[in-house]
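As you look at this complex, bear in mind that one protein chain is not there, while each of the others sits in place.
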Amino acid sequence: MLETVAFYALAATAVGAALLMISRRNAVYSAVFLVICLCAVAGLYVMLNAQFLAAVQVIVYAGAIMVLFLFVIMLLRADSPAEGLETLSFQRIFGFVFTVILLFQVGAFMKTAAPGAPAGGMSQEALAASNTEMVGELLFTRYLYTFELVSILLLGAIVGAVVLAKRKL
Amino acid sequence: MDLRVDNHFLTVLVFSPLIGVAFILFINGRREDLIRNVAFITSLGNLALSLAMLRFFRLDTPLMQFEVAVPWIRQFGISYHMGVDGVSLLLVFLTSLLTAIGILSSWRYITKRVKEYMIMMLLLETGMLGVFVSLDLFLFYLFWEAMLVPMYFLIGAWGGERRIYAAIKFFLYTMTGSVLMLVGIVVMYFIHLDQFGRASFDLYDFHRLSIPYRTEMWLFAAFAVAFAIKVPLFPFHTWLPDAHVEAPTAGSVILAGVLLKMGTYGFLRFAIPLFPTAAHAFAPLVCTLAVVSIIYGALVAMVQPDVKKLVAYSSVSHLGFVMLGLFAFNLQGIEGGIIQMINHGLSTGALFLIVGMLYERRHTRLIADFGGLAKPMPAFFVCFLIVTLSSIGLPGLNGFVGEFLILLGSFRANLYYTIPAAAGVILAAVYMLWMFQRVMYGRADRPENRALKDLSVREYAVLIPIIVLIFWIGVYSKPFLRTMDFTVRHLIIEVERKRGGPPPAMEAPAPVELAPSGGE
Amino acid sequence: MNAVGLNSYLFLAFVLFLVGVMGVLTRRNALIIFMSVELMLNAVNLTLVAFARFLHSLDGQIFVFFVMTVAAAEVAVGLAIIIGIYRRSETVNVDEINLMKW
Amino acid sequence: MDSPVSPKDLALIFPQISIAVLAIVILLVDFLFGKREKGATALFAFAAAAVTGWFAAGLWDLNGAAFGGLIVVDNFSIFLCMVFLAGCGLTIMLSPRYLDLENAHTGEYYVLLLIAALGMMVMASAGNLLTVFLGIETLSIALYALAGINRGRAASGEAALKYLLLGAFASGFLLYGIALVYGATGTFDLAGVAGALARGAGAGPLLTVGVVLLIVGMGFKASVAPFHFWAPDVYQGAPTPATAFMATGAKAAAFAVFFRVFLTALPALRADWAPVVWTIAVVTMCVANLTALWQDNVKRMLAYSSVAHAGYLLIAVLAGVEWGGPSLLFYLASYTLMNIGAFGVVAAMAGKGRLNETLDGFRGMGYRSPFTAALMTWFMLSLAGIPPTAGFVAKLYVFAAGVRADLVPLVIIAVLNAVVSVYYYLRVVVTMYMREPETEAESAAGAGGGFTGALALTVCAAGVLALGLFPGPLLKIVQAALLAAF
Partner (left out) sequence: MIDYAWLTPLIPLAGTVINGIFGRRLPKFVAGPLACLTVLCSFALSLMVFLELNAMDEGRRLAVRSVFTWIESGTIKVDFAVLIDPLSAVMLLIVTGVGFLIHVYSLGYMGHDEGYTRYFSYLNLFMFSMLLLVSAGSFLLMFVGWELVGLCSYLLIGFWYEKKSAADAGKKAFVVNRVGDFGFLLGMLALFGVFGTLDFEKVFAAVRHDSLVSPWFADHAVPVHEALAVATPLLGLPLITVICLSLFLGATGKSAQIPLYVWLPDAMEGPTPVSALIHAATMVTAGVYMVARCGALFTASPDAMLVVAYVGALTAIFAASIGLAQNDIKRVLAYSTVSQLGYMFLACGVGAFAAGIFHLATHAFFKALLFMCAGSVMHAMSGELDMKKMGALAKTMKITAVTMWVGALTIAGIPPLSGFFSKDEILWSAYSAHLNGSETGKILYALGAAAAVMTAFYMFRLIFLTFHGKSRAAPGVHPHESPPSMTVPLVVLAALSVVAGCVGVPELLGRFPLSRWFFDFLAPVTGGGHGSAPAAHAGSGAEGAVMLVSVCAAAAGILAAYWVYNARPALHDRIRERLGPVHRLVFNKYYVDEIYTFLIVEPGKWLSSRLLWRVFDAGVIDGVVNGAGYLAQGAGAVLRRFQTGVVLNYALFFVLGIIVMLYLIL
């Protein structure tokens, strides 16, 4: 019961924040609503026994990344509501229509679909008990390769970001 | 197939122009006369090889000669397989001859970018020769397409006003047809793979296929469209006038003299023997189109104001005869068709040379700009007259032999096509003579026409070999017909055998023997 | 087992995803578009975690971890690009960035 | 628990390690060279690509999976690695002069190229949807940066932004697709997915939607319609050598993934995805070829052309493993050579402060710089599929594969499209040989490319010729690669 209530509360928060995010004219507000949305999703992660991810979500995503966003928004003075509606009206109408079509095309399946057979072979309880530990272990054993790969990816991102953003080469 | 390497004579023949190309590449582009000489000597060398081939060609066998077969791309069973038989022999010779003549005729006509021009001419020669000797469909297609490129350059870079339009139209139109043929070739490849478990693009292997009826029809259609565009058969002909008009003289000569023959050659070498049933099924359509080409080409040629365009449409008409002959499926028809290919190459080639000579002198090709040229240019008059008459099909000149045999063959196959086709003979006289009259006869009203120079030594050299052949074939065609006799007989027998029809009616009608008591 | 079924999570994630899509399609501020993309990724993450939960598998969570990392990397590069654009043309409106077309 | 890394695993990813480490080394070494000496960095980068290629070649016929199936190193992937690295090396050779002229020569450029190559290699050998994703992202992030690296030009930044926004958008869909496939089959492992599907598990509308979204995600990278819109803009805006790499390597990697995912993991669903891919192929070919007819900017035209080629390549994917696989590999190899060559010529057209990418700049080039023009002609012919070029054999092979798979209508559409494409390829040739320059600037539009550039172009041209006339050895290799891999 509590879980259901929590789910709907978080879900409503997430969707509401998301809708507000995309509809605010001021980019700063959007960023703030996105943070709220991300936190709500983090709450859902907890409910799904993904405590580690929930933590990462709040710290890295909502914390670091969104701060970076806000920083850039301020830097570029993009918070001023410069957007006009009319120039993009057809784009907006179609954007809305297409999204709704997608909702009806696929939404129904989302409510009826069932996952495949359990593949992990681990009980929920075990997973819940030491989520962080297990994720960590997997990352450094089975997924060591990808972990290292991501480091190169990040290196590339850093190099790229530096090259692109540096004032003078 | 068992791979025999008889000799590499054909390799040398086909690729010898590339030697010239290699030399020319290293000559400074400003030394134009040297380039011309090298190109001409190369083409003469090639012509000498062709003559040697004629000399050593054996007349007593239908089989391929000078055959060379080397595995090339084993994964697809593609082999470097070439050979010459009676069908292709004369065409190879014609190619060598017309290229040499074309190069000679370009001596003063081409003054810009001589180096590139000569390279293209020689590349074109290799491409054309390759088409006529390839016995592997991959190899054939390779030459068939590759040859478009130098021709495209010749039209596009050295042509007239609308050269780019013409060049692109030529390229795209012909390519549209040939890509469909490529799909057809691939389909055959897989049929062969399934039936024999072995990859091959070899013509010999494809002859052994048994193809389901529907497939055969489709395959024939794919091949036929490619070839019909090249021929060009009505209604696929509209690229031809444009290409001819815009091309430089030598380009037109080769276009008319050789390239169009690739279409008819393709029918004879591939489309008919590979798909005999379909070929017979399609024969009414093809013959109808051929007859329409004959009449239509002639009628439209009649009213052209531009000499080159007129000759171009006349090609449509003449090639219609060839097609009619080939689709008679009998000895006279096919032999007439082949001879007519040669004839058309000679006479139309010569006509384009003549138009080129006029253009060099007057920088116009409009009939209305000429008139009264007979007086200042008597020798030119004679040559032009002979060539015109050859094109009309005057007996005693080459054109007649081909047309007569075609009509004879076609008459035996289906006389309904023969009657309108024979009527085309009348129209040929109308449009050619009318043109001839307007150009050569009358009073030279324009002063520039009055001052024209007669043929130069080089121009004699260009025209005389053709005229000699025009007379030779016209007066004594037997040696030419003999080169193809065995091959064509064999081909007809094979076609009939594959169709499973009655044994070939090669000997009907039997000649009447003189009754012993009668007449004397 | 669970009071809230998998489908609820899936549907929620899908809705969030579509909100992100709608954001991309309807906004012209590059930064907001970019945030909408982050929202889409987030929705995917939720889907993955939900599946992981119901499949009794941690792979999904691991995947989410990598998605987050990649998202961070993309943000880094993306913001650098946006800054570069802004420096040159003083705008972050994507419909004004159309030098190249047709 | 055992050590997570076995020596064999390390051996199999040694080329990846090599290129990653060398990239870092170059990043550091780059500091040694001054602003005008970045050519030395290029040399190092070329060496890095070459060495890695040598390592990769050493893995031929090893055919194994590493890291629990995250990575599958088989001949298929090794062949593609060689193609990527060749493309990378050629791109590096084309770059110095262009970047110097554009004042955008930095060492980071080469590092990013190498990282992009790493991403491609990961994609080619990905055995798991996670590696697929990470490979794509590694590649993409490097390419986003490469597209925008020419900061002197607005177009470069615009290209980067467009690429990034759409790329991220597409990643979202790809991820959603991966998530749905995971949900339906319970695994990210390609073989696992195939196994689950073979057991009859998971099939359902969610999985189908997931497959569609996978097509979307990978189709974006492969630039197939209607997900190709980024390609012309990005190709045009990015520095030309980088474009060359994008158009060849990235596309090849995308098709490698496409092929592997759909033919290893999802063959069971072929009946579902084949019609969709069929349609996409037709739309891609037609849209790209028809739009390309109008392009006056050669680079942009080549971009549309590369989209069109993606359409042809889809035929290979549809044709299946036996014929489609080798034809795909052959096509990608030939395509890499001829397209890098073509973009290389465009790069070579650049002069100080002028890119000369439009057709006007090519006027009369056939006589101004005959060698480059001849090479360009050669590449155009190859792209158009005229024998005796590699492009012809490649097209023939792919179309043959299509015929084999009973896709004759599709093949006919494709060959007709190829005819249409001839028009715009020949337009370049027409301009070079048949039109005279009209302005001073046009007649001055140079074509050099520097020594390395010319060398790279020559290598490409020679390769195109060699593959066109004697494709046998390479055919043997690609057929062997597929036999061992699938």
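So that you can tell them apart, the chains are marked A, B, C and D in the order they are listed, and the count of residues begins at 1 in each.
The rule is short, and it goes like this: contacts are C-beta pairs under 8 Å (C-beta built on N, C-alpha and C of every residue); 3 or more make two chains touch, one makes a residue touch a chain.
The structure presented is a predicted model; accordingly, all values stated were derived computationally and were not measured.
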Ask   = What are the shown chains that the left-out chain touches?
value = A, B, C, D
Ask   = Which residue from B:Ala48, B:Leu285 or B:Val303 sits in contact with the chain not drawn here?
value = B:Val303
Ask   = Among B:Ile24, B:Val179, B:Val425 or B:Val495, which one is in touch with the chain left out?
value = B:Val425
Query = Looking at D:Leu32, D:Ala198 or D:Leu293, which makes contact with the chain not pictured?
reply = D:Leu293
Message = Looking at the full complex, which residue from A:Leu20, A:Leu102 or A:Met134 touches the chain that isn't shown here?
response = A:Leu102
Ask   = Contacts of chain D with the missing chain: which residues?
value = 161-162, 165-166, 169-170, 173, 205, 208-209, 211-213, 215-216, 220, 225-227, 229-230, 232-233, 272-273, 275-276, 279-280, 286-287, 290-294, 420, 423
Message = Give me the chain A residues in contact with the hidden chain, please.
response = 88, 91, 94-95, 98-99, 101-102, 105-106
Note = Residue list for chain B contacting the dropped chain reads 169, 172-173, 235, 237-239, 296, 299-300, 302-304, 330-332, 335-336, 372, 374-375, 378, 382, 389, 394-396, 400-401, 404-405, 407-408, 411-412, 415, 418-419, 422-423, 425-426, 429-430, 433-434, 437, 440-443, 475-478, 481-482, 485, 489, 506-515, 517-520
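We adopt the following convention: only the chains that are shown with their structure count from here on.
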Ask   = For the chain pairs A-D and A-C, which is connected through the larger number of C-beta pairs in contact?
value = A-C
Inquiry  = Using Cα averages as centroids, what's the distance between chain A and chain C in whole Å?
reply    = 6
Key: Centroid distance [mean C-alpha coordinates] between chain D and chain A, Å   = 30
Message = Can you work out the whole-Å distance between the CA centroids of chain A and chain B?
response = 71
Task = List, in ascending order, every residue of chain D touching at least 2 other chains.
result = 130, 134, 137, 141, 144-145, 148, 151, 160, 183, 186-187
Message = Could you pull out the residues of chain A that touch at least 2 other chains?
response = 106, 110, 113-119, 143, 146, 150, 153, 156-157, 160-162, 164
Query = Can you list the chain A residues touching chain D in their complex?
reply = 106, 109-110, 113-119, 137, 140-146, 149-150, 152-153, 155-157, 159-164, 169
Ask   = Tell me, which parts of chain B touch chain D in their complex?
value = 72-76, 113, 116, 138, 141-143, 145-146, 148-149, 152-153, 156-157, 163-164, 167-168, 171-172, 175-176, 179-180, 182-183, 186-187, 189-190
Message = Help me check something: in the complex, which residues belonging to chain C touch chain A?
response = 1-4, 6-12, 14-16, 18-29, 31-32, 34-36, 38-39, 42, 45-46, 49-59, 61-62, 64-66, 68-77, 79-84, 86, 92-93, 95
